[in-house]
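Following: one structure in structure tokens, then a few remarks.
Only one protein chain is missing from this complex, and each of the others stays in its spot.
Labels run A and B following the written order; every chain starts at residue 1.
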Amino acid sequence: MFWNREMETISGEDLEALQLSRLKWTVHHSQNVEFYRRKFRDAGVTPDDIKTLDDVEKLPFTYKKELRDAYPFGNIAVPMKQVVRIHTTSGTTGKPTVVSYTRQDLDNWSELIARNLTMIGLTDEDVFQNAVNYGLFTGGLGFHYGGEKIGATVIPSATGNTKRQIEMIDDFGVTAIHCTPSYGMHLVEVAEEMGASLDSLRIGIFGAEPWSENMRKELETRLGVEAFDSYGMSEMYGPGAAFECPEHDGLHLWHDFYFAEIIDPETGERLPDGEKGELVITPLVKEAMPLVRYRTGDITRIIPDDCPCGRGRRLARISGRADDMLVIRGINVFPSQIEHTLLSIPEVGDQFMVYVDRINHLDEMTIEVEMNRESFSGELADLAGLQRKVAGAIKESLNLRTTVKLVALGSLPRFEGKARHVVDRRGEIW
Amino acid sequence: MWDPRAEEMPATELKRLQYRLLKTLVYRLYSFSDFYHARMREANVHPDDIRTLADITRLPFMYKRDLRDNYPDHLFTATQDELVRYHVSSGTTGKPTVVGYTANDLENWTASLARSLTACGLGRGDVMQVSYGYGLFTGGLGMHYGAERIGATVLPSSTGNTERQIELMQDLHVTAIACTPSYLVHIGETAEKMGVSIRDDTDLRIGVLGAEPWSEAMRTKLQDALGIRVYDIYGTSELSGPMFTECTEQNGIHLWGDLAYPEIIDPETGESLPAGEKGELVMTVLKKEALPMIRYRVGDVTVLNDEPCACGRTSPRIMRIQGRVDDMLIVRGINVFPSQVEHALMEIPEVVGSAFQIEVDRKGALDSMLVRVEMSPEAFSDKITDLMQIRGKVAHTLKSSLNVAAQVELMAPGALPRFEGKAQRVIDRRVY
Partner (left out) sequence: MAEKKYLIKQISIFSENKPGRLAAIAKALQEAGVNILAFSIAEANGFGVVRALVNKPDLAHTTLTDIGFMVSFTDVIAVAMRDEPGGLFEIARILGEAGINIEYSYAYSGKDGAVLILRVDQVEEGVEKILAAGGTLLDVSLFQ
């Protein structure tokens, strides 16, 4: 099924012409942003140098850091009164990255999610449980608007309260659910314990964190769904920028909205189709916050041949990161962020270790702390208070749940040279 | 005004419109809703008996327990393809309250808020921080849609992380905030600790405050301390969500007459009371499609004011909510029924579910709820970690059933007072 057959299946010269005209518009539009004017000047290019799609290579890359440094509104290309929504993503230190939307941006974002949902067979007859975070995080509101657009019954269940989520699936006859794959596995286990049937459920949309083909099998058999992979990030509106079709062989990055390149992350050279490298995205219709050659940090490749479903070429599923970013329970975290938060707690000092494990399919973060001698009062209540303080600080700054263990002095590893306080023990998750 | 034709409609014309909408609603429900059909039959009233607007008093009441008894969707008068949203709030015992919406229901809810927010002086140029919880709770998404409709820039900051909220308020030039009154007090206090003056260091000028009771004294305090204007907003999830606010006159909440028909009754006898007298609010929502409401007993105590408002809007107003007719508590904007607490505790074998006490207090600006419950003698262990685990289990069960966190204190068997008849289980130490 198609939501917008014309755009979904546009190909060949028509697609190239459309992409080129939109690319030209985007590049010109980007000049409303001071840092893009500067970047273009530094690179010695002007918007008029874009005459073919391949001319994109002349343009400078945009990095996440630049968006963050533009805080709060230095990356906006429209007058503030046209901005109708603001989301933020957590920052490495201190200030977050602000992403802004015009009304047209919100419409575009809902449109692409409506395409995704229609592509996998959802209609206004479906009951769609949106079990991801709402609020500043883009996952919740993004899929919410898309689900509403196709006329499905949307349950904004957000995260948490697993038992209630399962009761809702059974009581409301939920047919489709959107959550992180690890939360999907957790639902399976709690439902099995509760003896809930989850009979009505037929479609699972999983995104915001990497998941493997093994996990797909597990989710499909135990949750009783057909599982679909969803990809996106706040900088590209939010989740749902690329989505798996029923062929389950790669994701359609909506070609009328985004222009994709694969590069060698070391050299910045463009790689030919089929080769693995870092995904670089130039959105083609973004108004409030245009981006030029944005470095996503995600490793993938372009599958060169057309998909049998008729929607053209696909991106392979994400197979790694070009940097040390971790995805924990769907939240993107850099080890430096965790370290920064812990280092700011005086009782903790620099003696701590952070372990990320996957226990019962859920990501669990454990922080082992050797507290300072000076901070030890001898009172049990103070120790318990420190545990709460550390867990609270991580929750506040990164929105992550942790277990805090107090350990004896000298029991944590000491580092010569660069300290590695954060250890990911989840093994093969890509 | 957002919709002058509706907002300024002359009283007689409005009455005619209300009568027409009521008549249509009653016919529709008599024909298509098993529940209302049976209720009207029981009450020995037929749609043809409704000949004037005043005849509404012949129709039977609808109660919160009717929602529970018909869980989850037996009261809905829309098909699955027409339904576009569910919201869920905690109920009185066990099963939650579910509200379904059609696209028109969302439209009317949003339009109502667009009028209300405009009446508070908000518009396109504003940046509104929505600090209500998003998700199943109607506060967040409701205000979000309303603010989006009037063209304001919406910052969906949801709840939590107050320091970050204050930073964003400053940095993103937020001009209006929607939250509970106690949370705004908390924001004020936290800002002060951070060395930020809401008055001088931010662009905040308007607060739209609701989901819990507050007072004129609190309004004066907030307006003086923060240098902004604050407005009361009213609504419950059964009626769709937060829907109606005061206008800039700050003298009563405008209930849009083409959307809702309010009555005030004596909660004991069910008799209608004239405007100006205090009683229980009963609401008929005139255009609701998925979950229609005729004479719904909201349980809030207030006074109806049908004098014309200085702002020129003709719809009737309700004055500040002055209390409840039942024992419902509002903790951090979430409704909590003691019966629901009991129901949740009953599920835990390690405690005696019937022997509990709830203490609500306001520490600093925010509500805190403490639940004391007796342990069952068999569950006692001399390992403190076991006891902590039981306490954690009770806290977790309460949180999932009530959607609001409670502190838990385990008590020895027999330690709590026993009651004859209706138990006095709630100690509410808050002053509004």
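What we mean here is this: a residue touches a chain if its C-beta (ideal position, glycine included) is under 8 Å from a C-beta of that chain, and two chains touch if they have at least 3 such contacts.
Remember, predicted model here, so these are calculated numbers, not experimental data.
Colleague: In the complete complex, which positions of chain A touch the hidden chain?
Modeller: 371, 373, 376-380, 383-384, 387, 405-411
Colleague: Touching the missing chain, which residues of chain B?
Modeller: So the residues of chain B touching the unseen chain are 383-385, 388.
Rule of thumb we're sticking to: only the chains that are shown with their structure count from here on.
Colleague: Suppose each chain is reduced to the average of its Cα coordinates; what separation in Å results between chain A and chain B?
Modeller: 34
Colleague: Could you list, by residue number, the parts of chain B that touch chain A in their complex?
Modeller: 71-73, 80-81, 83-88, 96, 98, 100, 103, 106, 124-125, 127, 134-136, 140-141, 144, 148, 151-158, 160-161, 163-164, 167-168, 171-173, 399-400, 403
Colleague: For the complex, which residues does chain A have touching chain B?
Modeller: Touch list, chain A to chain B: 71-73, 80-81, 83-88, 95-96, 98, 123-125, 127, 134-136, 140-141, 144, 148, 151-158, 161, 163-164, 168, 171-173, 396.
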